[in-house]
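Here it is: the structure, laid out below.
As you look at this complex, bear in mind that one protein chain is not there, while each of the others sits in place.
Order as written gives the chain letters A and B; numbering starts at 1 within each chain.
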Amino acid sequence: MSIDFTTVIDYVGTFAFAISGIRLASAKRFDWFGAYVVGAATAIGGGTIRDIMLGYSPFWMYQPSYLVVTGLALLFVICFGRYVIRLNNTFFIFDAIGLGLFTVVGIEKSLDASFPMWVAIIMGMVTGAVGGVIRDIFINEVPLIFRKDIYALACIVGGFLYYLCETVGTGHIATQLITAASVILCRLVAVKYHISLPVLKGNEDCQQQ
Amino acid sequence: MSIDFTTVIDYVGTFAFAISGIRLASAKRFDWFGAYVVGAATAIGGGTIRDIMLGYSPFWMYQPSYLVVTGLALLFVICFGRYVIRLNNTFFIFDAIGLGLFTVVGIEKSLDASFPMWVAIIMGMVTGAVGGVIRDIFINEVPLIFRKDIYALACIVGGFLYYLCETVGTGHIATQLITAASVILCRLVAVKYHISLPVLKGNEDCQQQ
Partner (left out) sequence: MSIDFTTVIDYVGTFAFAISGIRLASAKRFDWFGAYVVGAATAIGGGTIRDIMLGYSPFWMYQPSYLVVTGLALLFVICFGRYVIRLNNTFFIFDAIGLGLFTVVGIEKSLDASFPMWVAIIMGMVTGAVGGVIRDIFINEVPLIFRKDIYALACIVGGFLYYLCETVGTGHIATQLITAASVILCRLVAVKYHISLPVLKGNEDCQQQ
């Protein structure tokens, strides 16, 4: 394992995603094991679903470091739990950075598996956003990204920019940077200016059927 | 892509299933993105789980039209939301037709993958009924098909008739039609005459353990 810049960012994103899961688990009074599982699901759940859809075994089964980073995140919350709340903004930035990188990873792994660009864009979003959906199902809440904020859509925007960059022929590194940066920027702007998608109306009295 | 009769029915079913998910999402005040995801999960979730169990990548990754149809369903609800409620019966028919066709598709794909008939019957049911289960998990409700109506069981009935037809040697088209028709009929009869399976009793004070 070479420790290059991408690897560092990857672990930062994993750590931030895991913290997000572990904090919500603690609010539900999960025990340490439950908190670890929810943290891991948040951090690696999206990539797991992506890999299974692409026809691979999940990436973390070939590389224990992701589960180790999740363990460190648990240790961090156990030791510094009361301070973690104050670090909200820090973790928000980490989370956005992770989202941007996860999107790039998802896109490129799908293209490597010979799927077309539109599948790769979806898989970039799956990699970034599905972990949070699994987290919310585990804590028995309606998935947050279905109701609030621009989150998964930021991954889609990044995916389109990836396609655009590839089409006009920017270099590979530039394409990656532009994609990740656009995802991060979308998140920051959406949260700062409270930009949300419209809520779907008109069926308030509709029930399960 | 040849636009034959089966393809048309397939899209009608996908549209009806997607509408069912999007309507429930709107009742939970999901935003447009959340509504789209719940619609897509309802429409293609069953086939996705089937394909993964059979060892394939999900079918919609090879054919963008299913996601396009889901997008049209979302557009339809956004534009005509207030009228959609009045169309309950229309959508119920579409949903039943979709269920019948999805069952046939699931059975045949499983047989093509060399699984025995009993697996194919289960996969017919998975294709038809699991999308609704994922939908209900996403909107944080107990899956409806576990408590009410003959739904998944209609797929099982259709599966047995498929087996019977193959055994007595009706033609392939006839087998498909009889299977789909029997599923649709089961649904119509069950809903019209309020036929349900018995509720399991006797453990009311049982708790999670």
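FYI, a residue touches a chain if its C-beta (ideal position, glycine included) is under 8 Å from a C-beta of that chain, and two chains touch if they have at least 3 such contacts.
This one's a predicted model, so the numbers in the text were calculated from it and none came from an experiment.
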Sole residue of A:A35, A:V69, A:I97 or A:L200 that reaches the chain not shown, by the stated touch rule: A:A35
Residues belonging to subunit A that touch the chain removed from view: 20, 22-35, 37-38, 48, 52, 56-58, 61, 64, 67, 77-78, 81-82, 84-85, 136-141, 144
For subunit B, residues in touch with the removed chain: 52-55, 115, 118-119, 122, 133, 137, 140-143, 145-148, 152-153, 196-209
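Basically, only the chains that are shown with their structure count from here on.
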Centroid distance [mean C-alpha coordinates] between subunit B and subunit A, Å: 29
